[in-house]
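With one protein chain withheld, the remaining protein chains of the complex are depicted in position.
A and B label the chains in the order they appear, each numbered from 1.
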Amino acid sequence: MKTDGQSKLKRTLSGGGFAVTAECGPPRGADASVIRKKGETLKGCVDAVNVTDNQTAVVRMSSLAACLHLIDIGVEPVMQMVTRDRNRIALQSDIMGAYSLGIRNLLCLSGDHQSLGSQPEAMNVFDIDSLNLVHAVRVMRDEGKDMSGFSLIGAPEMFIGAAENPFADPLSYRVVRLAKKIDAGVDFIQTQCVYNLPRFKEWMRQAREEGLTEKVYIMAGITPLKSTRMAQFMAAKVAGMDIPQEVIDRMSAFTGQRAIEEGMNIALETIAAVKSIPGVRGIHIMAIEAEERVPELVKAAGLSQRPAK
Amino acid sequence: MIVAKQKPLAEIKEMLRPFEKVLILGCGTCVKTCFAGGEDEVAMLGAALRLAFRQDGKTIRTEELTVERQCEDAFIQESAQAVSRNEAILSLACGAGVQAMARRFARAVLLPGLNTTFMGVLEKPGLFTEECAGCGDCELDTFGGICPVTRCSKRLLNGPCGGSKNGKCEVSPDIECAWQLIIDRLTLLGQSDNLKRYIPAKDWRPSLSGGPRRLVREDHVI
Partner (left out) sequence: MIKDIYLLKAFESGADGVIVVGCPAGKCKRVDGDTRAAKRVARVRQLLDEIGLGGKRLAYSTADEMETTAAELVKQLGELPPGR
């Protein structure tokens, strides 16, 4: 296991390149082949792959372990960490362990509430929030100190990310929150998936106005729709999702394979659109249980040759 | 006040099954206000239990008494004789009151008739809401008088999560997003700069996490 080396994702972004990341979820069990297979699918077409942390509060193989499987097959992971299940002691501990094993990118999140997940009887933790986590990791990296001020024997030099949702309520506050995350130490942001371009453009405009796009790499979230039903479900049930009626209408004109193609078309148009917005430095493809679509999407968008040299 | 809810009748009935003479002891303060354990509730529960056991062909003898507060020795002393006359005490106090009784009457069987839940207020007739988690280090001045430790489902201190929708929490549409409330309130107060302030990780030592707490007032210790 290599422990050297900077994050390739960081290198791409800091070198001025347009980065592409994707996402995959570990299996609900100990079967490593599931994650390794997903990794093989994504290998070579993205700069890094996010590995979720008990996403939607459903118990899965740990993000840290799944990240190691990806490293093992030559894929660079972004380890996601939620503050729902682990206190500061465990979080810092896992970050140090992760770095020692070659993990270089960390995405800090609060996490979906356990009442929505597979074991709602569990006690939650929420000892610290995602901003506290970002701050702690930055101090660990830049000052070599843990949260008690102890000088670490080996500082984990993580490339620090966070999520942001330009479509969540309250809109007025979203840019304030982005600024706060940057001040706390965020290096890169991955947004919730973009369908509502005008609103996304407005959020980017406000971010630019505040000088934030100079301080953080913003990557726009992209999720190809597969059917009208998927679009309607996401619009109605997923918190913070904004799918304009015209997008749903476009999808409802097709069924089956034609719908999947239309979904890809919409995704490609969105990618082209966000690429041209100043301040957008990459895309983050969240192809939910459809990782096999990612390579063709990346290729059709003209974003192949990953990781960029 | 402390808010509690009476246990289901079936559960209380099972707890009382081994006994024939039971004291139902109410509390006239918090649990009276939330209609769980005051005098009226004691009377209703007594009648309900007698009727319920009668259905089983059993006669249970209940004595009913309510004291001002079950968390204070001066008041629970009044129940001493009633306690000694009965085989078990069904206490309709909050968990603190039940334990105060157990402390005072070490040989008595204490049974809890309520499920104690939270510190809260009567938001409007019939609606009690949780307001204070007793974290031991109040920061309500920063948050415009709305507590994110208690009222944000994730105890977030630095703003809302991505699950806030139409002012509601992702956990349930019955729960208002505390951060939406905080943002609105601070804006109303002209204090929205507070939202830009980074709030560091909370020190949980003064909370229950640091162990069960004590308060000693030396000036009152004799």
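The definition used in the following text is that contacts are C-beta pairs under 8 Å (C-beta built on N, C-alpha and C of every residue); 3 or more make two chains touch, one makes a residue touch a chain.
Everything quoted here is computed from the prediction, not taken from an experiment.
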item	value
Chains in view touching the one left out	B
Per the touch definition above, residue among B:Lys5, B:Arg50, B:Arg104 or B:Arg185 touching the missing chain	B:Arg50
Those residues of chain B which, in the complete complex, touch the missing chain	8-10, 40, 43-44, 47-48, 50-52, 55
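What we mean here is this: only the chains that are shown with their structure count from here on.
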item	value
Between chain B and chain A, distance of the C-alpha-averaged centres to the nearest whole Å	41
Chain A - residues contacting chain B, complex	83-84, 88, 110-113, 115-116, 124, 126-132, 135-136, 147, 163-165, 168-170, 173, 176-177, 179-180, 183-184, 192, 239-240
Residues on chain B engaged by chain A in the complex (per definition of touch)	153-167, 170-172, 177, 180, 183, 195-196, 198-202, 204
